[in-house]
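Only a portion of the chains appears, each positioned as in the full assembly.
Labels run A and B following the written order; every chain starts at residue 1.
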Amino acid sequence: MKELRISTDKRAGFTDITAEIRSVVGNSGVKDGLCIVFIPHTTAAVTINENADPDVQEDILDFLNDRIPERGSYRHAEGNSDAHIKSSLLGTSLNVIIKDASLVLGTWQGIYFCEFDGPRERKVWIDVIGK
Amino acid sequence: MKELRISTDKRAGFTDITAEIRSVVGNSGVKDGLCIVFIPHTTAAVTINENADPDVQEDILDFLNDRIPERGSYRHAEGNSDAHIKSSLLGTSLNVIIKDASLVLGTWQGIYFCEFDGPRERKVWIDVIGK
């Protein structure tokens, strides 16, 4: 298992971690198998979406912030209930297939760390299992 | 890794891909392990839900279309930001357990390809890992 460290610089934002994950897969020696990406936080998430136009990431963030506002009638006293909700909706783990020693993604797909309660120091755990 | 091809015929709709995934698992020779279903698109998704009453799929689609409309104050110029948001909310990968050479699902579960920006030619990637 490899640990990637990320410093986020805003309350909410997406960070492209595709290249780092490709590097872990390339160094693993696994030819065919599965790559697991896991976020060990409860106010962040991981998602796959378009890597071409950054406006797509902004539209996803704007939608989440509009429908799940930071301020609301929440019980949790830390002021980040919206971030916990967003984390469960997008999810904290995903799988990508490894073929011919490479991560296989669609043409327009990138893998994004999703910060919802930053800025913070964050971790991403990446593991690889061969067939 | 096997590739399944789907032609969708509407802007948004669910296609049952359970039988095709069962067939890949059956032909793989794997007795116990894991099946990964991965959608290599950013305006589509995969979900597991009820396979008995098609109204359930319509209710999920109606809910998504009502809460995440096609037209809105989005930045992305292609007119499909809603589809990108829906893709991240439902997700593009999932896991199913393989036991005794079969996919194990609950009684009422089917696996659905979710089109949010069709009609298009789409792909589903299916891979199998034995224990």
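Following the convention adopted for this analysis, a residue touches a chain if its C-beta (ideal position, glycine included) is under 8 Å from a C-beta of that chain, and two chains touch if they have at least 3 such contacts.
Predicted, not measured: the structure shown is a model, and the values here were computed from it.
J.: Taking the 2 displayed chains as a starting point, can you state how many identical chains form the whole complex?
T.: Counting every copy in the complex, the total comes to 3.
Convention: only the chains that are shown with their structure count from here on.
J.: So the centre of each chain is just the mean of its C-alpha atoms; given that, what is the distance between chain A and chain B in Å?
T.: Spacing between the chain centres: roughly 20 Å.
J.: Mind pulling up the chain B residues that touch chain A in the complex?
T.: Going through chain B, the ones touching chain A are 1, 34, 36, 38-42, 67-68, 74-78, 81, 84-85, 87-89, 91-95, 123, 125, 127, 129-130.
J.: Using the touch definition from the top, list the residues of chain A that touch chain B in their complex.
T.: That would be residues 32-34, 47-50, 53, 55-56, 58-60, 62-63, 67, 89-91, 94-97, 99, 104-109, 129, 131 of chain A.
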